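Structure below; questions to follow.
The complex appears here without one of its protein chains, the remainder shown in place.
Up next is subunit A:
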Amino acid sequence: MSSPVNGTASSASSTTLSSATPLLEVSGLTKHFPIYGGFPIKRKVGAVQAVDGLDLRVAEGESLGLVGESGCGKSTTGRLITRLLEPTGGTISYRGRDITHASRRQLAPVRSEIQMIFQDPYSSLNPRQTVGSIIKSPMEVNGIEPDGGREKRVRELLELVGLNPEHYNRFPHEFSGGQRQRIGVARALTLNPKLIVADEPVSALDVSIQAQVVNLLQELRKELGIAFVFIAHDLAVVRHFSERVAVMYLGRIVEIADRADLYENPRHPYTRALLSAVPEATADDAPARERIRLAGDVPSPISPPSGCRFRTRCWKATDTCAAQAPPLVRAEGNSAGHLTACHYPETARLPVDG
């Protein structure tokens, strides 16, 4: 784990930060889920290396997108940041304060500032609670009594997310998927958070509803200045929502850059392959960019490949790739803040199609 040192150093100088301390800073974050086996006494026989040495920083009001395929560790990262999971290694600091192993009591004030929006609007709302009590509960837990009472605040929030405040006493099953997701958003906003971790917030919704929720989140972000960690597998949605984007593969960040750099000048072969695989709703016969077809599947995170984890599917892989894990650094030709973890970064820019 010597590699990320370079990465953090160059990213620190390059991110557009006004203050010295970012809102959230994660370094060397690692989560290994142990696997138990054996008989009659079970013992640890291995580990799923879900997240393996992650460095990230999120500035105040910034939206960072985390993309990658299933199993790349993006959701685990989200859960580690919100401390719903206990990290195996590395540090998480919020406003310069180390919260990696903070106790429940120490975490309480921080937890009210970091909120989460979940993917499934059906399983993330308690069917036995009214919308009012769902949105109210964060205030109850934290003993907060806003001016004018909790109910007034809930009604304001319902209005803010585009729901009818009159629906205060309804139950989740009376709402459609898109409306339920709005309830989840309202709940996340109850305590005026500074950072929201949104884990695939729109992927369970229909296209037309998805656009409504994306626009809502965008507006809230602009109005309330909330920073976002936006986790999604849909590259187009992430491009729309996030100023900076990190691409993950098998528990590691392979490339992180400002939106324009990542989508127009991707340097990592995996980023290129991912971008080229997205089907686009254009009627043109010739695709705008060359299709890169990756063979095979993502290897198991239980025994990831040595060196560069992408090498088993990479068309450029050499012996160096198997021997050494490429550090996440500013590759030659990258603009400031654009880090790539590859021994042989791609060079040609993608065609900017008209």
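Note that in this section a residue touches a chain if its C-beta (ideal position, glycine included) is under 8 Å from a C-beta of that chain, and two chains touch if they have at least 3 such contacts; residues count from 1.
Here, contacts and distances are computed from a predicted model.
J.: Quick one: the chain not pictured, UniProt calls it what, "Trehalose transport system permease protein SugB", "ABC transporter ATP-binding protein", "Glycolate oxidase iron-sulfur subunit" or "Cytochrome c"?
T.: The chain we cannot see is, by its UniProt record, "ABC transporter ATP-binding protein".
J.: Touching the left-out chain: which of A:V278, A:I302 or A:A323?
T.: Within the whole complex, the residue contacting the unshown chain is A:V278.
J.: Write down which of A:T77, A:Q179 or A:T340 is the residue touching the left-out chain.
T.: A:Q179
J.: Pick out which of A:D98, A:E145, A:E159 or A:D297 touches the chain that's been left out of the picture.
T.: Touches the omitted chain: A:D297.
J.: Suppose we count only contacts with the excluded chain; which residues of subunit A make the list?
T.: Touch with the absent chain occurs at residues 69-70, 176, 178-179, 206-212, 214-215, 218-219, 233-237, 239-240, 259, 263, 273-275, 277-283, 288, 291, 293-297, 352-354.
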